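See below for the structure under consideration.
Removed from the display is one protein chain of the complex; every other protein chain stays in position.
The block that comes next holds chain A.
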Amino acid sequence: MENPFFENRLNINRRHFLGKLGFGIGGAALGSLLVPDLFKKGSGEIDEIPLGLKHFASKAKRVIYLFQNGAPSQLESFDYKPMLNKMFGEDLPASIRMGQRLTGMTSNQEKFPLVGSKFAFNQYGQSGTWVSELFPNIARVVDDICVVKSVHTEAINHDPALTFLQTGAQQGNRPSMGAWLSYGLGSENKNLPAFCVLLSRGKGNGQGVYSKLWTNGFLESIHQGVQFSSGEDPILYLNNPEGTDMKSRKKMLDQLAELNELGYQEFGDPEIHAKIKQYEMAYRMQTAVPEITDLSKEPDHIIKLYGSDCLVPGTYAANCLLARKLSEAGVRFVQLYHQGWDQHGNLVGEMPLQAKDVDRASAALITDLKQRGLLDETLVIWGGEFGRTNYCQGALTDKNYGRDHHPRCFSIWMAGGGIKPGITYGETDEFGYNIIKDPVHVHDLHATILHLMGLNHEKLTFKHLGRRFRLTDVHGKIVDGILG
């Protein structure tokens, strides 16, 4: 080691430091401080549990997050508000709005005419969960899911809201949820990235997604989400260049690793080791990925289950099927984004198309995981970044309307790994505007997701710029009511 001091500085982080200190001069003192609690049940001290291991036993091992990007209306999906139909066209009472800030799109609107769902609602399953007619297939699996009607957020525009839901902060550059899980639990299958991202786009008015949503932030770059593309090569640049076979590829990579190791000797930057590891994983991915993206062995009725769209790469249905295959192969966190849910106008025209894109495949994913015995190990989450207003944006007609952004309440559903199935949690008022029971803040949702994965959200920290960061920052309460 040419520059041990330099290397030391680069490699020191809190855990390293404590870990080394534990064997050093402070060992005796520190040891006696830590050890008694380490072996004692119930003291709840898990500071020293090494990374890559759960903090406590839990059912869920993997997450599939079906992100509905653009924010689907809760009022046309899971939050049934007949009152809004009765009050069609009437102004939203100020006593309900209570000074809620508005987006630039409706802030100069003179009136806020209430509008109810154009689409009929019915109760389904033994649980009697209300679901709109736009989601007939999800309605069939309601007894396997838990609808949460009382999620609320702080942001009112897409980018901050999306960033908040993904990273726990509105400003960006913090690690995404998937990166935190990769950091906290490591990878189950070392031949695939622990965090994969799949994109699709519906016909509705859409909002962009960008790589900052699946960033590793300040965590090691190995935790970054890997985006799969819809083309013939799901992972870009994974195939060998023409004329190169596996053997010479391996030889080349080995040589490269040696060179990189020399670089590490000189600079001591741990990112160099991360890079070496990534090359090695990419090499193994060359065998692992084709096994997963090959749909030819899927039986015909799987295609029927997900809908024949699942054969068209880049569709939501295809991504759901791929998500199941990745998750089955041990990928810790699969993140889907389906764009096109931003119905400011023409909700009546666009929402059925969006719903058609996702309804069958989302329900299929639940059924498919269940029939393989994987549902209790996999946490599935479906939802957008905020809700939509109970009043119309723009012109309200008998035939059509639009809805603006609404941060105070929205509906999501969760299923599988440790979630209580067949329940509805939380309630909004009869205007569908404010939460009246069991609010679930985005931080609470994060805390609960980590909890279901066996991690204590207060203990999963990373020290950066002089402070310990968490996904839940200094907030977050576990939502016990939805735990199975």
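Assume contacts are C-beta pairs under 8 Å (C-beta built on N, C-alpha and C of every residue); 3 or more make two chains touch, one makes a residue touch a chain; residues count from 1.
Going forward, contacts and distances are computed from a predicted model.
Think of the chain that is not pictured: of "ATP-binding cassette domain-containing protein", "C-type cytochrome domain-containing protein", "Simple sugar transport system permease protein" or "ATP synthase gamma chain", UniProt labels it "C-type cytochrome domain-containing protein". Within the full complex, the residue among A:221, A:400 or A:434 touching the omitted chain is A:400. Residue A:53 is the one among A:53, A:98 or A:236 that touches the chain missing from this view. The hidden chain makes contact, of the residues A:206, A:225, A:268 or A:407, with A:206.
Taking the whole complex into account, chain A touches the unshown chain at residues 29, 32-33, 36-37, 39-46, 49, 52-58, 187-192, 201, 203-206, 284, 287-288, 291, 295, 299-301, 303-305, 307-309, 311-312, 315, 328-330, 342-346, 348-350, 353, 364, 367-368, 370-374, 392-395, 397, 399-402, 454, 480.
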